Every structure is written in structure tokens, then in C-alpha cells.
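A protein chain is absent from this complex, but the other protein chains hold their places.
So, chain A:
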Amino acid sequence: MSPPVYLVDDDRAVRDALCLLLSTVGIDVRSFPGPEEFLQALPALEPGCLILDIRMPVISGLKLQERLAGSGVDWPTVVISGHGDIEACRKAFRNGAIDFLSKPVDEQDLIDAIQKGQTALGKAAAKQAEREETRALIAGLTPREHEVLSLVARGFATRDIATALAVSPRTVESHRAAIGAKLGTTSPAEMTRLWIEAEDTP
């Protein structure tokens, strides 16, 4: 199942027509008549690709983009505009838009842009899943093993670790073996990568 598409446009006819078009292509699309409505619904939404009309009363598409970026929502965004306004276009890209389309929007352009967005979203999701997995593996270690792993990741040899922890090298070796079994690798480099990935979380 590909991620959903959220369409924000104040013109009902445009909204309905684009929804219809995207649904005939098999895209899961949900529309909002304005930025406020979208922001209200946002907490309950799963990540998806955004299509924003640039010219809307009260809060323009560009402002909504800024507001989303400010609140940490980095979903791929496609900006559509009735004007071929270069300044607005530049601003949209600076705000992180993945594409800028002029109305009337051709289906192929729109679908391509959405796919690009969904791909980006998929990659991000996969990366996130992998990170979750790593984090779960690391979480399976005992406190002592966790301590040993942190020293391994910093490049210390078994003997140094034994000295630091005031245990025999043999004990350290057995901890390393247990860590290797749990993480599915005996390579110190791989262990380090997993450790960094698990630590590198927001």
C-alpha cells in the first residue's frame, strides 16, 4: 500500500476534480478545503505526500509549508499554483517542495510528482524501520553488554576494556561473544555501525 496523498485547495471544483483523477489512478487521496482544516486533522494523519495550492485565503500554501516545517513535519510536498510566479516557485523550493506545478496540472506531471514523493516517503519509512529494528536489538543487551559495546564502538581493544571495567579479559571476551550472538555479527565495524544507528535518534 503506497502512502496517502493529502490535497489542500480552497476551490471545491478543483479539489473534487483532482481527487477524482487521483483516485482513478488508484492513489489514496484525502482533500482539505483549507490549511486550517488540514492542520486540525494533522495529528491523526499517517505520513503522506502533500499537494498544496499556493493561493488560498488567510494562510497561503507557502505559509502552511513553513508552518509544517516548523513543527517537524517533513512530508514531501508538491506546490501547485495558478500563477507562473517565479518568486513563489523559488520560495516553495526553498521551503523544501519536491516539485512545483502550474495549473491546469497535467495528470502525468502530477502523478510523477506524487510518485517521487511517495518514493522519498518510502525510503524514509524503510530507513526508519531499519533504525527501529537496530534499536530493538540494542535494547536486548544487558546493561553490562551495553557498556562493553559502547567501549568497543569507541575503538578500545579487549584488554583496555578489561582494565577499564576492572574485569579479566576473558570476561570481556565472553560479553563480546554474547553481544555478537544478539546482534548477529562479530565484526567490530558492524557493531559500531549498529551502535551509532541506535544512538542517532531524535
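Everything below uses one rule, namely that contacts are C-beta pairs under 8 Å (C-beta built on N, C-alpha and C of every residue); 3 or more make two chains touch, one makes a residue touch a chain; residues count from 1.
We adopt the following convention: contacts and distances are computed from a predicted model.
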Identity of the absent chain, which is to be given by its UniProt protein name, from "Aspartyl/glutamyl-tRNA(Asn/Gln) amidotransferase subunit B", "BMP family ABC transporter substrate-binding protein", "FecR family protein" or "histidine kinase":
"histidine kinase"
Can you work out which residue in A:R55, A:R135 or A:R193 touches the chain that's missing from view?
A:R55
Given A:H83, A:K123 or A:R154, the correct residue touching the omitted chain is A:H83
The listed residue (A:D28, A:D74, A:E107 or A:E130) that touches the chain absent from the view is A:E107
Positions on chain A where the hidden chain makes contact
11, 13-14, 16-18, 20-21, 24-25, 55, 57-58, 60, 82-83, 103-107
